[in-house]
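Okay, structure first, notes after.
For this depiction, one protein chain was excluded, whereas all remaining protein chains were kept in their positions.
By letter and in written order, the chains are A and B; residue numbering begins at 1 in each of them.
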Amino acid sequence: MTVSIIGAGVAGLTCACVLVDQGVSVKIYEQSDAIGSNACSWYAGGMLAPWCESESSEQWVLDHGIESIEWWDQHTSNLTKNGSLVLSMQRDKRDIQRYATLTENHRWLNGSEISEMEPDLSGRFERGLFYADEAHLDSRLALQQLVGYLSSKNVDVQFDRSITVNDCNSDYVIDCRGYGARHDLPELRGVKGEMLLLKSNDISLSRAVRLVHPRYPLYIVPRAEGLFMLGATMIENDERHRISARSMLELLSAAYALHPAFGEAEILEIGVDVRPAFSNNLPQLRRNKNTLYVNGLYRHGFLLGPAIAKLAAQAILDESKFLEVKPCALS
Amino acid sequence: MPNFYNVEFDNALLLGTAQYPSPAILTDAIRHSQVQIVTASLRREAGGSGAGQNFWDMIKGLGIRVLPNTASCYSVKEAVTTAHMAREVFDTRWIKLEVIGNSDTLQPDIFGLVEAARILCEDGFEVFPYTTEDLVLADKLLQVGCEVLMPWGSPIGSGRGLNNPYGIRTLRAHFPDVPLIIDAGIGLPSQAAQAMELGCDAVLLNTAVAKSGDPVTMAKAFADAISAGRAAFLSTPIEMSDMAQPSTPVIGKAFLA
Partner (left out) sequence: MRIVLNGQYCEVKSTMLDQILIECDYINPAIATALNDTIVHKQARVGTVLNEGDRLEVVAPIGGG
């Protein structure tokens, strides 16, 4: 069995790894010249936070997100399993109460417990929610490590190769082009996201911190060397190239509210891209002859990539399983 | 049954279409609660984007009526221009007119509201003004041509219910024939039922459904509560009293020592 995968974002790479782990011969074609240069997963926060996400997601996300933490632990070396912290400004305290009601597997922290966990946030918050079983990873490093893993298994990852399904000389093709596949999948819509990469050595955090916000789930994810990923807006359009002043203001206000030290941080990068989503915001598999579309990962590329990749592999390796591949079913 | 500008409806729940966890949940909520009117808005769109068209196709596919709004307009001129653009895009003369006066409470600028309503009514719009429960203001809006009033319950998104039930009751009493839609501030079905028990014709809400843990079920809960409240109003509820009144007949009670 040979499989060609089009697209080396998080969907393509996780599919490749799962197939390779099952002994399938895989080739990957990526149209851009380097990893991440045209993939929305390059801008992902890399939070593996299935319980937090269940605040606004279907049960499917929780069920399948949990298994992804283990998968990433096996395939990358940079998973941080310190849980995640949800905080709110005083004026949004109603929203954190709502967050607590709608999610599970958390516990309330008081001010001193927050200080103990994140000393730099000492004295700034009286209450917070702690999700002990969640984790985060450095999304860019993780993508690079997957490429490294695939190379070690002799998988050919070809960059700068823009090809179509018909050019692929293999038993199966998996189309993982994300929003790039919208002409084949007309129900796909784009959800714009904007993020910032900040650098500050005045403050350090040990886990992903979410700040409850009336419109977006804003988060700050610490990276090595004083880097912080600050994201992400959710806007119902498919613009890929423009951050608005309002979005930047809201992102930076959130960071500043979390800690004034972020006011002195350097803005290293502004990221804007569009997430591919179906109408229920759940990933789906679609089949057309020997092409399998893996798409609609929305804001859950890292959280659900491994799960949907496993379903994709199952669908390819056992034709009889095809009818069961309906992760999109609503409860 | 509510009747707005000579169109009759079976359902007195109007739903906003923002803030849902997904478009699929939005459409399920509309279908499940059998909502017949939804609000929508206009925002800038980039060339090449299909987002606006997709949203509009989705709403059209539901076969329901759209009430476009002028949300976040702070001046008469922008509200009027927005209304004209909405009429063209949504192909309706209906407009939910919002002229906002304060960004913290999102309460209407009542002077701008009357002026914008006057202009739009003259331009042939069927205006649904987002207003306060103020009686004199309501009268002015009717004078300039509005045939529906949308008094707020409390500030948008606050979930506080009816801040001033007395004011709503007064509006109902003064304008027995003008359709009243409570717009904004409703958080619970019981609050929506209260509005209907006071004689309101309909309730418009968004956040209370969209941000609930289960928008589809919550929309249905609101539809049921609104229907119950309406039935109660039509059945002429009893008046309150300070003293108990026995419900079991007193006469004929056995005399037992």
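Everything that follows uses one rule, which is that a contact is a pair of C-beta atoms (placed from the backbone, for glycine too) under 8 Å apart; a residue touches a chain by one contact, two chains touch by 3 or more.
Here the structure is a predicted model, which is why all the values come from computation and not from measurement.
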Per the touch definition above, residue among B:N11, B:S41 or B:T131 touching the missing chain: B:S41
Residue among B:I37, B:A79, B:I156 or B:L180 touching the omitted chain: B:I156
Candidates B:F4, B:F55 or B:W152 - the one touching the absent chain: B:F55
Where the unshown chain meets subunit B, residue by residue: 16-20, 26, 39-53, 55-57, 59, 68-69, 71, 77-78, 81, 84-86, 88-90, 156, 184, 205-207
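Convention: only the chains that are shown with their structure count from here on.
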Subunit B-facing residues of subunit A, complex: 56-58, 98, 101-102, 189-190, 214, 236-239, 242, 277-282, 330
Subunit A contact footprint on subunit B (complex, rising order): 21-25, 27-28, 45-46, 48-52, 54-55, 58, 157, 211, 213
